[in-house]
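What follows is a structure written as structure tokens; I'll ask about it next.
One chain of protein is taken out of this complex; the other chains stay put.
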Amino acid sequence: MTILIFLLLAALTVGCAIAMVAQRNPLYSAIALIGVFLGMAGIYVTLAAPFIAAIQVIVYAGAIMVLVVFVIMLLNVEEEVRRPIRLRYLIPLGVFLAALLFAETAFIIYFIETSAYNPPPATQSNVGLTASVGTGLFTKYLLPFEITSLLILMAIVGAITLARRVPALEVGGRRMQAATTESEKPSAAD
Amino acid sequence: MFDLKAYLPILLMFIVAAGFAVSQVLISQLIGPKRRTPTKLMPYECGKDPVGSARERFSVKFYLVAMIFVLFDIELIFLVPWAVVFKRLAGPEFGLGTLMYVEMMLFIALLFVGFVYIWKKGILDWSQAARQEAEAEAEMLAGQSGERLRRAA
């Protein structure tokens, strides 16, 4: 039963990943990426890590992808035009590397399956529960946690420094038009 | 104890909900009448022919809000596991109350500094003054397209 659910989620994840790369409309790619995140969240749950799964959905699928969708809508990104592949000679190399990766994975799985080590099944552990994550994060891994707050502060400052300058320069007149049509709306509501 | 079976209802609910939604869309496709005219298929614009495309670029404010949202959402995610374990770890069994309290207050204080910074930079301002400031800035940067702007306004 678990294997069936895993296959279902894996199919969703891989299918969406392929769609994301293959799509030429950037918004379709973004939707496919949300699908990838949801599928991965499901796989985390089957691996006994429900808290990580929740974070995956809330932060990645629910917050970062909203930003991506907003940017695609904001900049009105056009459909990508298919161009001839320039680095044609790299294709055999890519195929070779993919084969290598595949072989490596197959070897590791084979190695683990045949080895004497018998790990306990992942689903019988409590490591992924919210309370366990909380206990670890706020006692043993205290310093990384506090550094994260500095990192977020830096990100806030950085985001505002970047965003306040660049779009005005780049977009110029067209942005103004959007801004004025918008400014008329609230006054109409009065 | 982790129990994968407890999460099965999510999948079942998804099947029911998505199945219902898809069936509604299909029913609508199959049953409703189909008398299409070019005018009917036009985007609505108060009965007039639509002017230009709807997909104009829009105010950068929305994009900024989404960005700040991501950052504060991460803060929220850190608060939740802390809130779950706080009472237990602060209890007599562990006695880590002060440590847990101080570390999270530090975290919140640092983020509050970020919040004040955002506020003072006027990112949260959607009022007339902020808009005029943005307009003046854009006017300055737009240069040649100033004529077009005045027409639009």
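In this document, chain identifiers A and B correspond to the written order of the chains, with residue numbering beginning at 1 in each.
Going forward, contacts are C-beta pairs under 8 Å (C-beta built on N, C-alpha and C of every residue); 3 or more make two chains touch, one makes a residue touch a chain.
Everything below uses one rule, namely that contacts and distances are computed from a predicted model.
Asker: Quick one: the chain not pictured, UniProt calls it what, "Cytochrome b", "YceI family protein", "NADH-quinone oxidoreductase subunit H" or "ABC transporter permease"?
Answerer: Spelling it out: the chain absent from the display is recorded in UniProt as "NADH-quinone oxidoreductase subunit H".
Asker: In the full complex, which of A:A10, A:I43 or A:V57 touches the chain missing from this view?
Answerer: Touches the omitted chain: A:V57.
Asker: Over the whole complex, note the residues of subunit B touching the chain we left out.
Answerer: Per the touch rule, subunit B residues meeting the hidden chain are 2-3, 5-10, 12-14, 16-18, 20-22, 24-25, 27-29, 31-36, 38, 40-45, 50, 53-55, 58, 62, 65-66, 69, 72-73, 76, 79-80, 83-88, 90, 97-98, 100-101, 104-105, 108, 112, 115, 119, 124-127.
Asker: To test your reading of the contact rule: which positions on subunit A touch the chain that is missing from view?
Answerer: 1, 25, 27-28, 31, 34, 38, 41, 50-51, 53-54, 57-58, 61-63, 65-66, 69-70, 73, 129-131, 182, 185-186, 188-190
Here is the rule we use: only the chains that are shown with their structure count from here on.
Asker: Report, in whole Å, the distance between the mean C-alpha point of subunit A and the mean C-alpha point of subunit B.
Answerer: That pair's centroid distance is 16 Å.
Asker: Quick one: in the complex, what on subunit A touches subunit B?
Answerer: The contact residues of subunit A facing subunit B are 2, 5, 45-46, 48, 50-51, 55, 58-59, 62-64, 66-67, 70-71, 73-76, 123-126, 128-131, 133-135, 137-139, 142, 145-146, 148-150, 152-153, 155-157, 159-160, 163-164, 167-169, 171-183.
Asker: For the complex, give me every residue of subunit B touching subunit A.
Answerer: 1-2, 4, 7, 11, 55-60, 62-64, 66-71, 73-75, 77-78, 80-82, 84-85, 88-89, 96, 99-100, 103-104, 106-107, 110-111, 113-114, 117-118, 121, 123, 131, 134-135, 137-139, 141-143, 145, 148-149, 152-153
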